[in-house]
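All protein chains of the complex are present and in place, except for one that has been dropped.
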Amino acid sequence: MAEVGDVILSVCDLRTHFRGEEGIVKAVDGVSFDLRRGGVLGIVGESGSGKSVTNLSILRLIPDPPGRIVGGEILFHRQNLLSVTDAEMRKVRGNRISMIFQDPMTSLNPYLTVGRQLTEVLEEHFAASPADARRQSIDMLARVGIPEPENRIDQYPHQFSGGMRQRVMIAMALLCKPEILIADEPTTAVDVTIQAQILDLIGSLRRDLGTAVILVTHDLGVVAGMADEILVMYAGRVVERGTADDIFHRPSHPYTLGLLRSIPRLDTSESRLVPIRGTPPDLARLDAGCPFRPRCDFAEARCSESYPPTRTVGAATHEAACFVDPATAPTTTPRAEVEP
Amino acid sequence: MGRYIIRRILGFFPTLFCVITVAFFIIRVAPGGPFDRDKKIPPKVLEAIEEKYHLDKPLYVQYVLYLKQIASFDLGPSYKYQEMSVNEIVGQGFPVSMQLGLVALFFSLMIGLGAGLIAAIRRNTFWDYGSMGFAMLGIAIPNFVIAPILILFFSLGLSIFPPGRWESWESVILPGFSLSLVHAAYIARLARAGMLDVLTEDFIRTARAKGLRERLVILRHALRGGITPAVSYLGPAAAAMLTGSIVVEKIFLIPGMGRYFVDAALNRDLTLVMGVVIVDAAVLLVFNLIVDILYGVLDPRVRYD
Partner (left out) sequence: MNARVTNGKPIVDNFDEIHGTSLWADAWRRLRKHKLAVAGGAFLGFVVVFCFLGPMVVGWVWGYTYESQNLAYGAQPPSFAHWFGTDFLGRDLMVRVMHGGRISLMVGVVATIVSLFIGVTYGAISGFAGGVTDNIMMRVVDVLYTLPYMFIVILLVVIFGRSIFMVFVGIGGVLWLTMARLVRGQVLSLKHRDYVEAARAIGVPNLTIIFRHLVPNAMGPIIVLSTLTIPSVMLQEAFLSFLGLGVQPPASSWGLLVAEGAQSMVFYPWLLVFPAAFLALTLLSLNFLGDGLRDALDPKTRKD
């Protein structure tokens, strides 16, 4: 693994809210984390947990209205991205911080050739000549594993398969050799057989280019082998953070425990999968208490009174926002009673 | 592409044949003949006229005779304008309607696309509400109200443009503008809706995430997809503008196709009605083809096969 260096991105108490029909939706409500040069940060959570909104907030791509970043700081090399001008922000996007999206089918423009969509990044950020931009784009396509890049660069996205399109997206994101790559569920919409290839590709490019990666996923398995640090998000907040080791071997938030129990594992003899009961909460109707408590096996009376404070578990790197420690506490709701 | 166009043009003929057939029989089934109203014509003369135009023969014979005539691009003699053939009448009226229509098409595209794009880009601002308000008025106020107001203001009041007739280049401005308004209104609404649709697409977010300037995001990434709905409206709308608006031609005293058409229909001038129907249908087919070709230019996913 590449050397992990200084902190280059520091998100402090980020709050992004949306005005919905039923009130204010606090999609991201007080998220903080640091990303180091060359490091890999995994962000895990269900849909609606705020992980994608967190990343769109970093690049200030939240559609306004209805969304708005209402608080916090995003320090990129100690400069707060939330206070720079739009023009300065554009110089960061796609150049120093770039992003790849979940669905490669819809994230590429169907009306333009792949080449046009690649070269415009270089023309925008480096004022590259058309010939130069084209040469660099072909090199990058070859690097992400597109065969015959000289021919395929003139084709349209619909002439590529799903996995190939995601490779094009990655090439587009890495053209300017960004310091940070944000990968928002890069493997969710591609075939299972392609998923591993895409992850390997991101991993090897990270090693070669020294790019730091924020890997967003709802699948703990995806971040297991790659991430230095993992954030588990629920209802717009970070409920647990720690190294992969911490999260997988000593899950300290009931939600993390639930996530781990609900993924199939090959390394244990336990064959029964335990789903998390219930559904994610309506973010427009949260109260002061812990939003996970209706689904929690360890919920107590105090959980409905206030949001639990963050406590350190074992190592200094490992924190969880829960009153109880699921490793030692008794369950308050025996599972047999709640399952239908 | 070339092969596609040729195939489509060949495909016009069966459609036109169907249109001619349907129109022919509908007209003949409608009550009244071309010479019924002229009570002055003595029965003997009427018989002679009807024999001359084959109106005494059974319907299917008339139909076959008419098809033969059409096959040699002859639309026949006009029953009402005895001294002229339908070809001559269409040859006089159609170029006038077409010039008027082209001016109207130009206005409707400029106004419609301009207003629609501004409304979409400056969404929920004064510009949006202003252009959409005008678009709604354009749809809701009939042009026989707007046209006299324009005449009142620009011709009688400011004396900038002539109030009517077909004499100089200025005389096409007011009628062209009146004719364009309702289409401009629809185009504006469709372009706005189309742009707003495209601007929510994932690939627009990608373009912004790449750090492109907003101008490039709009012009390069959003525009093509955004105007597609307006383009599909353009086929029938352009055909309608080019084949002459009865109302506008009447108000501005323009000798185009629209005027003849009403007269012909009311006078049961069967050959002239058929002639106008055929020309209008042909223009519509051509514009539908142009729109389909435009689709392919705009969207590389469209295939011609």
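Letters are used for the chains, namely A and B, taken in the order the chains are written, and counting of residues starts over at 1 for each.
The working rule: a contact is a pair of C-beta atoms (placed from the backbone, for glycine too) under 8 Å apart; a residue touches a chain by one contact, two chains touch by 3 or more.
Worth saying up front: this structure is predicted, and the values here are computed from it rather than measured.
Trainee: With the full complex in mind, choose from B:E50, B:E88, B:D197 or B:D292 the residue touching the hidden chain.
Mentor: B:D197
Trainee: With the full complex in mind, choose from B:L102, B:I139, B:I173 or B:L216 the residue touching the hidden chain.
Mentor: Going through B:L102, B:I139, B:I173 or B:L216 one by one, B:I139 is the residue touching the chain not shown.
Trainee: Can you list where chain B touches the absent chain?
Mentor: Spelled out for chain B, the touching residues are 15, 18-19, 22-23, 26-27, 30-32, 124, 136-137, 139-142, 144-145, 148-149, 152, 192-193, 196-197, 243, 246-247, 250, 258, 261-262, 265-266, 268, 273, 276-277, 280-281, 284-285.
Rule of thumb we're sticking to: only the chains that are shown with their structure count from here on.
Trainee: How many angstrom between the C-alpha centroids of chain B and chain A?
Mentor: Using C-alpha averages as centres, the distance is 53 Å.
Trainee: List the residues on chain B that touch chain A in their complex, please.
Mentor: Those in contact with chain A are residues 124, 201-203, 205-213, 216, 220-221, 224-225, 298-301.
Trainee: Per the contact definition, I'd like the list of chain A residues that touch chain B in the complex.
Mentor: On the chain A side, the touching residues are 59, 61, 65, 90-95, 98-99, 101, 103, 106-113, 120-121, 124-125, 156, 158, 169, 172.
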